[in-house]
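Below is one structure. I have some questions about it.
Apart from one protein chain that is not included, each protein chain of the complex appears where it belongs.
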Amino acid sequence: MTPLLAVRGLTVRYGPPGRGRPAVDGVDLTVEAGEIVAVVGESGSGKSTLAHALAGLLPDTARVTGGVVTFGGERVDGLRERAWRRLRGRRIAFVPQDPGTALNPLMTVRAQLAEALRLTGTPRPGEDALEEALGRVGIPDPAALLDRYPHQLSGGFRQRVLLGMALAGRPALLIADEPTSALDTMVQKTVLDLVQKVAARDGTSVLLITHDLGVAADRADRVAVMTEGRVVEEGPADRVLGSPRAAYTRLLLRSAPQPLTGPAPAPGEPLLVVRDLRKVYPGGTIAVEGASFTLDRASTLGLVGASGSGKSTIARVVTGLVEPTSGSVLLDGAPVRAGRVQFVAQNPYASLDPLMSVGRIVAEPLRALRAGTRAERRERVLRLLEDVGLPPEVARRRPSALSGGQRQRVAIARALAPSPDVIVLDEPVSALDTVTQAQILALLRRLQDKHGMAYLLISHDLAVVAAAAERLAVMRDGRIVESGPTADVLAAPAAPFTRELLAAIPGGPRRGG
Amino acid sequence: MTFMRRLGVVPSALVLLAASAAALAPGLLSPADPLRGDLTQRLLPPGTAHPFGTDELGRDVFTRVVHGSAPSLQAAVIAVGVAVLAGSAIGLVAGTARGRLDGLVMRAVEVLLAVPSFLLILVVVAVLGPGTREVALAVGVSAAAVFSRVMRAEVVRVRGSGYVEAAAVCGTGRVTVLLTHVLPNAAGPVAALATLELGNAVLTVAAVSFLGFGAPPPAPEWGSLVAAGRPFLASAWWLTTVPGLVVAAVALAVNHLGHVLRTRSETR
């Protein structure tokens, strides 16, 4: 039996031929009917270009320069636009990455869904056809949703509408490009459950593009691992993740955050004490409602919660960027003095001045505190760069010449410069790839062992917090709903919210062990 | 950079070079007197002796175009200078002060922007009277509002950026933040706008001069040269066509180089 989709030696290039490495470089891939295949890779691995190429949706700057693609036994590489149009929607469906921008903001759900039905062969879709299409993707009250605009829907519902449109033509293959990476962990779970259910019910094959090994492990029959434009390993999901053959797959697996194990740490000496913190923003939004916690010397406290839970406001209050409405923040029993609490922000692309050299960036807190002479400062900058694992010549470069991981190292070096007691890490790795993420977390651990500062680690990702913090606090709607030693909370979560959070981590059982 | 675009850079640079040379040392390019004509050589079409032809008084049009460069280009440069300096200062004050002063200043800017800019220029010319410097000032004043708006937006953007936040956590003082982070980062877009505005100013100055509000008659200016050739539109086409082509070439060169510079700084 011929496979539904067979890709042999597919090569895609951006820009003029012969210059640089192709984005997709001789990829082989097979999707059988009714199968879910996951393509796993980090950003820049070419997985998204592959997805677009297979849907005939490459941007104008990209071109297929080699390989053979057959779909349902017929060649589709090199098809003209007109022929692609007959395939897209009816035979091959595509769901793009970010549900926030993947729907036309000016059109109602009805208009966009009706367009999808019209284009796939229902000339005048009636009310029942529209409602049925939404019902199929688990939308409980389709009639109420039809006349809404995309911005009136939550991310999860937008993704369902997108799925509903994609499946409207009963396609044989659904290509989903990171369908859930922009969603909260719990919404991600429901959307992926739905994809799996619909695929099983209709016999639709799914090509699932993801950066998350856990997602691939949970959902896919077979997994292809991509890096630098090539598929380095392909096979049944259990085999690839259970006994990986390629070095890169092993690296990826090793890099997935592992929860800390071992006995709960003995209570240490309290360093940062936050009491009854409350923050109401002008306009009445209550961001934090009576949060209290203690950070011990040379320890790490993880603060975990969904977006909007108030955890970032806590970071801003502790670093002095925002005045609390009430409550106290005391360091060694006294108000925080300049330089004692430092900050590493989420986005390493925004937190470094693009016009400054790395050397000047790292020296900024030293200049602000008027510490040492110019020569001493230069000396200290080089030592700090060495500490964070960057070569000295980086000092002369500008941030734009660095990768995301390198930039985050620079931000850490800057935070380290005044030898602070506490570093607040606000989502320090959420913008980074899995491998880089593991490297940065390891670096943070090493620096803590060497210099003995305490970390307040803030993240939406329970897996990251569990891998790095010996104690954690779970936040919801501005309140701390649970806190304690990480191992205890993971083993026996008390709050229902924590339990939901825990259950939604992809790849949970395999890694949690 | 694409091939086409690279192709345009060299001619654009040459045009600008020639125009600047004409403005700085007109005698070098054309030693003749732009004001004195030879009545036996009236209305000659372009030829070897007179590359741009001669006018109704037998004056060499090439010489007049060359000598018209200085006032025409000076006015454009001064206009952009006034706009950049005044506009940036206003925008900087508004962006750093925030609150009520910001609101007040930006309302005032909004009022200036509500008046079509060419009309605003003519109002200022009506008050100041005609003349090259007056026109330059008028064009500058009318463009300043846009610069102040861009500068303010940049200051607000940079002040909200992650690196300014980081500087605040480091304990860097407000003035230092302004000088080391805000100003340098806000300068880029303002400079980009300035290159755009320069091409515009060349055209606007020429248009105002064409209407007769530039330097008074015998003195040559690009715009007034075109105006002076109007009565001979049917018989001596070169009197209007050639100086107009020069204005177009310079404007195109400035715009093109500005565009290349902007895209290069954006992609960097």
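Labels A and B are assigned to the chains in the order they are written; within every chain, residues are numbered from 1.
Rule of thumb we're sticking to: a residue touches a chain if its C-beta (ideal position, glycine included) is under 8 Å from a C-beta of that chain, and two chains touch if they have at least 3 such contacts.
Following the convention adopted for this analysis, contacts and distances are computed from a predicted model.
Remark: of the listed names "ABC transporter permease", "sulfate adenylyltransferase", "Electron transfer flavoprotein subunit beta" or "Cyclic nucleotide-binding domain-containing protein", the one matching the undisplayed chain in UniProt is "ABC transporter permease". One of B:169, B:182 or B:206 touches the chain omitted from the figure, and that residue is B:206. One of A:11, A:70 or A:97 touches the chain omitted from the figure, and that residue is A:97. Of the options A:115, A:228 or A:387, the residue whose C-beta touches the omitted chain is A:115. Touching the missing chain, out of B:20, B:117 or B:195, is residue B:117. Those residues of chain B that touch the chain absent from the view are 2, 4, 107-108, 110-111, 114-119, 122-123, 125-127, 129, 199, 203, 206-207, 210-213, 223, 226-227, 230, 233-234, 237, 240-241, 244-245, 247-248, 251-252, 255-256, 259. Where chain A meets the chain that is not shown, the touching residues are 52, 55, 57, 59-60, 81, 85-86, 88-90, 93-98, 101-107, 115-116, 119-120, 149, 151-152, 162, 165-166, 168-169.
Criterion: only the chains that are shown with their structure count from here on.
Work out the mean CA point of chain A and of chain B, and you get 48 Å between them. Per the touch definition, chain B reaches chain A in the complex via residues 161-163, 165-173, 176, 180-181, 184-185, 268. Residues 319-321, 338-339, 341-343, 345, 347, 350-356, 361, 364-365, 367-369, 400, 411, 414, 417-418 of chain A are the ones touching chain B in the complex.
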